[in-house]
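Only one protein chain is missing from this complex, and each of the others stays in its spot.
Each chain carries a letter (A and B) given by its place in the written order, and its residues are counted from 1.
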């Protein structure tokens, strides 16, 4: 596959709000890294570690910070945040190869559902009663929108997304394939050795500009709602349990799981495979490294971790065995200290 | 969305088997917690920590234990297990907003498939040859039922569930969206640096009253079956490998993974993100805390754990480095003890 898009450097500068140093008529056909870019490609310099490649870059132009202008041997797009510039350019070069616009004849749309202008409804999509789809939204083939579920403007659903009933989704939200929003939270009342299902009567609310990765699941609340605030980005295979609240502009990497009723603050960065126990509160600005298990509240911003580091299995087995005796070894250190103190006393 | 259901307190008492103290004609329109409930809402008191809210609750009625009757300032529904009463009431207030009953014209049902009475088959459902769907079952849009797969009575499949061929599912089972039951177990024979696929010839058997969360996967057995006994509740994103056996009324939280041929007992509680290695046996009544890794059999009921606790990254890095030297530090404690003993001897 090759769909080639072309932009003049001048147009790119205008589109991303950069100051152009060089020839506005240079044609750019793609993006690459500063060390690998070739002719007709645009590179970017965001990480100082890559500055060493700048003098010899074969790119036609480079997005970089104004302070680097003098060292740039080719045309330059100057921006205070070159990485943001790179992000904006990737969006210009992106190609979406989806099928025809409009409502596919195989889609099953309930007469009471409301569709905004310029909505695309793919093949085999099902939209239940009372649902509402914002203008300019795209629903890929096989998506399901439950009763009374609301999508904001310009929502983009890749194929085979499932939205249960009573879910509310903001504007410009992107939902990747296989994501499931609004399934029942995991709630049961134990009774004589069995479990009675607690019907989950709450909903799910996603703010604007949220992105949800492939096969990620966000459960509906038990009584109140599960809430994902504006600008939150969720990677693939994440589990968000009932009544969780995620603060705005927090990013969560793949395979993380957040247990019921926990609150994560704004501007947090949650690493891959992290687990957060239930009913906890994490303040704004918390960073969790990969596979950390959180079992108590976090009240100070900062970086937190748990687990142990990788090592050869042979030494690991010995150390793990010692870990299981750790409290005893600490007692033996204390006894040694006590004996030492008694020795000193004797002297 | 707002679908309001209303019940008189007298009717609720009858439906959940509670003893009513108060006015049977009070109208209840919803449920809430004891501290947040308002007029026309029913609250419950199951956790003694919430008893302090009872004197000032604004709920119209409260489900509580008979021993708390005297302290209840409003109407009461008395039950020995108030949390179970709450669960039963949530079921009464639940609303399912799915589409029309009956068989949707877009469904593809093989002529040899058998459908019980009052079965609903949603849009784009595919049911293969020889499958059997129990009376009163609901199959949401986009579900796939493989050849000779059997569903019991009143099964409820949310949209986009995939059942491979030869799967057997009990009565009143709930399968959430994106769950996949009966995919091949992960089996390969190494041969000259490559892997030869071992076709998975067994099936999957789910008992009655099992619930399976969104995007959970349960693989078919290699030769025999993978078995999930009655009343097991599986949360989202769980992986159950081939030939696993889960005992009745065990609950497993999200993101857990159970490796091939392991047996989990009855009435176990498996925390989120837990991993259980292959070919192990866990007895009845085992509780595993979140993200525990199980690498040997468990023969005594009780609570088990592994891993380390969360701490600031800075101190964690130091401690993790020490963990990798742990066995050496233990040797140095021993040497100190030995020297101490020699000192004593000298004296």
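Here is the rule we use: a contact is a pair of C-beta atoms (placed from the backbone, for glycine too) under 8 Å apart; a residue touches a chain by one contact, two chains touch by 3 or more.
Fair warning: this is a prediction, and the values are worked out from it, not measured in the lab.
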Touching the absent chain when the full complex is considered, from B:81, B:239 or B:281: B:239
Residue among A:8, A:32 or A:281 touching the omitted chain: A:32
Residue among B:20, B:135 or B:198 touching the omitted chain: B:198
Residues of chain A (touch criterion as defined above) contacting the omitted chain: 1, 3, 30-33, 81, 83-84, 86-88, 90-91, 93-99, 104, 106, 122-124, 140-142, 158-160, 174, 176-178, 209, 211, 213-215, 231, 233, 235-237, 249, 251, 253-255, 267, 272-273, 290-291, 307-314, 316-317, 320-321, 323-327, 329-330, 333, 336-337, 340, 343
Residues of chain B (touch criterion as defined above) contacting the omitted chain: 106, 108, 110, 124, 126, 128-130, 142, 144, 146-150, 160, 162, 164-166, 178, 180, 183-184, 186-191, 193-201, 203, 215, 217, 219, 222-223, 237, 239, 241, 255, 257, 259, 273, 275, 277, 287-289, 291-296, 298, 302-309, 311, 315, 318-319, 321-323, 325-326, 329, 332-333, 336, 339, 343
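The rule is simple: only the chains that are shown with their structure count from here on.
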Euclidean distance of C-alpha centroids - chain A vs chain B, Å: 25
